[in-house]
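As you look at this complex, bear in mind that one protein chain is not there, while each of the others sits in place.
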Amino acid sequence: MRRQLLAIVAFLAAMALVPHLVDSEFWRNWVMMALFYALLGQAWNILGGYGGQFSFGHAAFFGTGAYCSAILHVHYGVNPWIALPAAGMAAGLVGAFIGFLSFRYGLRGSYFALVTLAFAEVLRILANTVPITGKGVGLLIPLEPGAANMQFADRTGYFYLILAFVGLALLLTLWLEHSRFGARLVAVRENEDAARALGVDVFRTKLAAITLSGALAGLGGSYYAQLFLYLDPGIAYGPAISVEALLVPIVGGMGTLFGPLLGSFALHGVSELAKLAFGEAPGLDLALYGVLLVLMVMFMPNGLFGMGRTTLARLLGGRRDA
Amino acid sequence: MLEVEGVSKNFGGLRAVADVTMRVEEGSITALIGPNGAGKTTLFATISGFLRPDTGRVRFLGRDIAGLSPERICRLGLARTFQIVQPFAGLSVRENIAVGAHLHRPGRTEALAHAELIGRQIGMGRMLDQPAGALTIAGRKRLELARALATDPKLLLLDEVMAGLNPTEIEEIVAVVRRIRLAGVTILLIEHVMQAVVSLAETTWVLSDGVLIARGSPAEIAADPKVVEAYLGRGAAARLAGREGGAAHA
Partner (left out) sequence: MVELQILLPAILNGLTTGAVYALIALGLTLIYGVLHIINFAHGSLLMLAMYAVFFLHAGLGIDPYLALPVVVPGFFALGYLLQRGVIARASHGRDENILLVTLGVSIVIENLARYFWRSDTRTIETPYSFETVDLGVAFIAVPKVVAFAGALLVTLALWWVMSRTDLGRAIRALAKERQGARLVGIDVDHIFAMSFGIGTACVAAAACLLLPSFYVSPGVGHTFVLIAFTVVVLGGMGSFAGALIGGLIIGVTESLCGLYLGESLGQIGIFLIFIAILLFRPTGLLGHRA
């Protein structure tokens, strides 16, 4: 735990230097977006990686957070800083709602994946129809630069904000790894019946995990809205975010503290390379993502982090088999 | 401590458990035996909350627990093991046991320390950091026992924890079970290994085709013609001559 905490602090400190040391606006942005996807991935990781419940609809939480803070701000004049926790809570509630229904009726595996997908889709259609979201046209957040409005003209503010969120997510995950709740969540992932026989309330454990995961993704949504100052149903609730949220931890290493971080930087490194290689051709970088995903599952089912760890352990001769 | 009154459980047309009434005295070691398919595991599942009995009541420490969820029942102090072992395969032995230890120990450090203690008691001291998925069948059976014990149960239901073990391993587990009882835990065990039943249990109940057909000390049971018939009718000779090849159960 000590060492993990030190690693987190070292990482955050190194990242904090990026805006000062990296001159290129492009690369600063690149790191910022990698951090943003790491946040989404970490959110997914809590439910999917530690809890073993694969969601294919994390956009439902992301979009709710995004719309919640944007709507509160645009239509009700609520300050974005105040709307931020509200967005996290709203997304957490959506998580609790979906979780309550799915887990109460014992949905698992593919069925759970499908139901989350369907919920995201229902929300997308709703956002397309109700006036408060601006329907298909989208919702424009008025430009009012100023830290008080969570809008940062020089963008360094955005950088530190997402860094803070990532730090929060990392600390939360660290706590998870060393808490009773986390131990129970992992037990549920490994074997529900055995967990119940040991007094674990499987339903409540999963419910707490999806709520937490949803809330974290909701914070990501709120951040996204303030960063791009524009939302539409496809951005907020479309499948792209859901896929991104699950790819990042799967590539990096599910159920690990640093997996999503690693996955996010790796994936965005690859996609940047792909863009360099293929020019700005739309689609090719994403196609490469897909290839990567298949190769990942084929050759390293434990993710980059898992692979790094087992290789390291083997090199050090640390792995003792029965 | 445990009173089962008129419990039945049907699977479709099959009466797996039929109107069973039995009791387990506090501080005792009680055995439940019977031929394959007699309904022993099903009875355990109804007692521990994994199955809801179709009829009848289950009283534990004076409280009706039929219909409660397994986790509630576990929290009341009744823990079970699984005949078909259910390890948390991706976790280490220590972490496996800690899940049980957490029931009454919120702190991670505390739970891990307790897990280590229990692990050593059960004779898994050297396996603590191994992944549970890499354990041998004997190791997994021990792990079942260790995890359940870590929840600080008052009553422990053991479902064939000795199946598939060799004679030395059986002796070790018999000693472990004895120590657990000395520490004040009441034990109800399902076992086909007669040698273990004889050396451990004060009282033995015999289940056959879902019905309790006999009750008594192991010696009385062995002399009971109904029991012999129940076993012989289903090819008991093979079983008595060391049927614990075990593969069928693993």
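For clarity, chains are labelled A and B in written order, and residue numbers in each chain start from 1.
As a working rule, a residue touches a chain if its C-beta (ideal position, glycine included) is under 8 Å from a C-beta of that chain, and two chains touch if they have at least 3 such contacts.
On a predicted model such as this, the values are computed, not experimentally measured, just so you know.
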For the chain not depicted, the shown chains it touches: A
Touch criterion as defined above, residue of A:M33, A:A86, A:A118 or A:L229 at the omitted chain: A:A118
Contact partner of the left-out chain, one of A:P85, A:G157 or A:P239: A:P239
Touch with the omitted chain, as defined above, among A:L5, A:I82, A:A147 or A:A281: A:A281
Chain not shown, touching residues in chain A: 54, 56, 101-102, 105, 107, 109-111, 113-115, 117-119, 121-122, 125-126, 128-129, 136, 239, 243, 250, 281-287, 289-295, 297-298, 301
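Definition applied: only the chains that are shown with their structure count from here on.
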Chain A partner contacts - residues on chain B that touch it in the complex: 48, 50, 69-71, 74-75, 79-82, 86-91, 95, 98-100, 102-103, 105-108, 111, 129-130, 134-136, 139, 147-148, 150-151
Complex contacts: residues of chain A adjacent to chain B: 178-180, 183-184, 186-187, 189-191, 193-202, 320-322
